[in-house]
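Please read through the structure below; I'll follow up with questions.
What you see is the complex with one protein chain gone and the rest in place.
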Amino acid sequence: MAGSNPNAKPMDLTLKIWRQKDRNTAGQLVTYTLKNISPDMSFLEMLDVLNEELLVRGEEPVAFDHDCREGICGMCSLFINGRAHGPERGTTTCQLHMRHFNHGDTITIEPWRAAAFPVHKDLIVDRSAFDRIQQAGGYVSVNTGGVPDANEIPIPKTIADKAFDAATCIGCGACVAACKNASAMLFVSAKVSQLAMLPQGKVEAKTRVENMVAQMDVEGFGACSNTGACAAECPVGISLDNIAMLNREYLGAKASSENV
Amino acid sequence: MNWFTKTFSSTIGRKIIMSITGLFLCSFLVVHLIGNLTLFKGDDGVTFNLYSHFMANNPIIRTMEIVLVLGFVFHIYDALVLTRRNKAARPVGYAENHPQENSTWSSRNMGLLGTVILVFLIIHLWNFFVPARFGAAGGLEGVVIENVDYDNLYLKVVQSFQIWWYVLIYVISMIALAYHLIHGFQSAFQSLGLTHKKYTPFIKTFGVVFSIAVCFGFAIIPIYFFFAA
């Protein structure tokens, strides 16, 4: 079967891929060559092709995280040619296509680098720190049942839309990967502001922001120095305004909450 | 730790200290620059020497001086703590990284810029502040204005800025300060959560204009005296 574009020429590539056996073993970049890559392939399909070749040669395939391959699950990662999720803005690695590369290119592929994201193997990192931050307060404390009718509390459309914009975070960790400080501020701020904006979340907003920030610090993420790299590399466009709101919420909570 | 120290030793708390002290230091720059502009009065330094005498002896200014020192200390201390933390947050770096695609050079190099400014500050204090205030480092010559003895700080300024490399240090440092402020000014508002759809664009523009104007104001002094001589 030919590609969708009959004029697209297949390309040859050199890949420099981070290989690391496990968390406790040092890793290194290993060079591979690939021939006849269709420009219509997605980046991960290109890696699939590499892995099939490695398998046939009896070599260990490259381990990388991926699942939905439509840009929403947040499982894929990869630092490609010095950029989180590669060169295209607003695009996850799984939605990146090879037509953005050229015949003869050398592509460097590394895992997210952060103390809070230790490498499991090759390009797979442990992002459970994100889950623990959410567990520290990224929820509204309501049990199933016994809630009011959905239309009981009107929410201005502008607020609902802004909350939605914050809620679209896919938790991929590109913000941490791109930040020179490996800061998780954009990720944390997305959840804090989503819930702080909505009347349902306001009830426990103070405790939430205090606990989530405390957990973020415990996990060993760096501090925010407002470079804006996170928002620039975020595949779903989470805005820096959320970080400002996080700071505001945090200061307000610390000043006025009764948690001593 | 109680809630207070906990708050201000958190990553966000330290950023808040960075921004408050930073904005405070910006206000100092304004006061300092306004005072310095008396150098251009063309009265052979009479106003400038009176002004510097006032700054060295007024009790309110002397009190503010302590606050100013604390402002510097906290700004520098937190910068060091945060930088250490931020370095530790990424123990293994990227083999290939292109941060210029997602952020400005100055925003990524605040520590470097701050270090340049700190070195400048030490030189600057050693040359002007220490002799004027403590009579140390060779002290200052005297000058009589309306029958009262004053230190002639104006003469020191004129003499210092005859040296080309000294002027160069000042100009380079002011460029560093300008870059530091271009990122730092608007960044402080972001860290304090003071953002708004209506006002943030103004704050950003104002920050750039402010940074360039203030640093230009400072930098023009050594250049002026160098070429005036």
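The first chain written gets the first letter, and so on, giving A and B; residue counts start at 1 in each chain.
We adopt the following convention: contacts are C-beta pairs under 8 Å (C-beta built on N, C-alpha and C of every residue); 3 or more make two chains touch, one makes a residue touch a chain.
Criterion: contacts and distances are computed from a predicted model.
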{"item": "Protein name as given in UniProt for the chain not displayed, \"Tryptophan synthase alpha chain\", \"succinate dehydrogenase\", \"Lactose transport system permease protein LacF\" or \"Carbohydrate ABC transporter substrate-binding protein (CUT1 family)\"", "value": "\"succinate dehydrogenase\""}
{"item": "Contacts of the hidden chain among displayed chains", "value": "A"}
{"item": "Touching residues (missing chain, whole complex) on chain A", "value": "1-7, 21-22, 38-42, 44-46, 48-49, 52, 55-56, 58-61, 63, 65-70, 72-75, 91, 95, 97, 99, 120-121, 124, 126-128, 130-131, 134-145, 147-151, 153-157, 160-161, 163-164, 167-168, 170-171, 194-195, 198, 200-201"}
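Note that only the chains that are shown with their structure count from here on.
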{"item": "Computed distance of Cα centres, chain B from chain A, in Å", "value": "38"}
{"item": "Complex interface listing, chain A residues touching chain B", "value": "16, 18, 29, 79, 81-83, 87, 108, 110, 113-116, 178, 180-183, 185, 213-214, 216-217, 220-229, 232-233, 240-241, 243-251, 254, 259-260"}
{"item": "In the complex with chain A, residue positions of chain B that touch it", "value": "2-3, 7, 10-16, 82, 85-86, 88-99, 101-104, 107-108, 110, 183, 186-187, 190-195"}
